[in-house]
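Here's the structure we're looking at; comments come further down.
A protein chain is absent from this complex, but the other protein chains hold their places.
Let's turn to subunit A:
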Amino acid sequence: MDITILYGTETGNAEMLSEDLQSHLEGSHEVEVSNLAEFDPDGFDKARFYIVICSTYGDGELPASAQPFAEAMDARKPDLAGIHFAIFGMGDSEYDETFNHGSKRMEELLTAHGATRVGERLTHDASGEDLPEDLATDWADQRVAEAEPLLSAASDA
């Protein structure tokens, strides 16, 4: 399958996780990684599966690198019907009231434009015990397995 990993980051943790996931998935898939800051919302492709990794900043806001993307989405309102994505959030329960609100906003942004979420959004807690890559690799394998029939059904249709 062709996969694009998109990350929104501020201190770089989401970028590092994207690179880890790329190495993990690369054996069996074609995987590209892109910073959301450099990704054009008109560039979504129904034939690809999107894995979005997004952290949270300020008062539950999107991280700096996801903000230009969110603005471009609002301005251009692309039709994302037929686009499949999975989303992984990075946050810190030190900020419990806004814990992982960034990834939640990102999910809402994509679904509001018609994209379909595959599986549940999983969240990582920087104050917790788990390492993000330990959570994300199994999660990504499952999402990719779920996405495969969805994407091939779409290309047959």
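As a working rule, contacts are C-beta pairs under 8 Å (C-beta built on N, C-alpha and C of every residue); 3 or more make two chains touch, one makes a residue touch a chain; residues count from 1.
FYI, contacts and distances are computed from a predicted model.
Considering only "NADH-quinone oxidoreductase subunit H", "Malonate decarboxylase acyl carrier protein", "Ferredoxin--NADP+ reductase" or "Probable sugar-binding periplasmic protein", the record for the omitted chain gives "Ferredoxin--NADP+ reductase", by its UniProt protein name. Which of A:Ala64, A:Leu135 or A:Ala154 touches the hidden chain is settled by the complete complex: it is A:Ala64.
Residue-wise, the contact with the chain that is not shown comes from A:Ala126, picked out of A:Met1, A:Val33 or A:Ala126.
Seen from subunit A, the chain kept out of the figure touches residues 10-13, 16, 57-59, 64, 92-95, 97-98, 125-127, 131.
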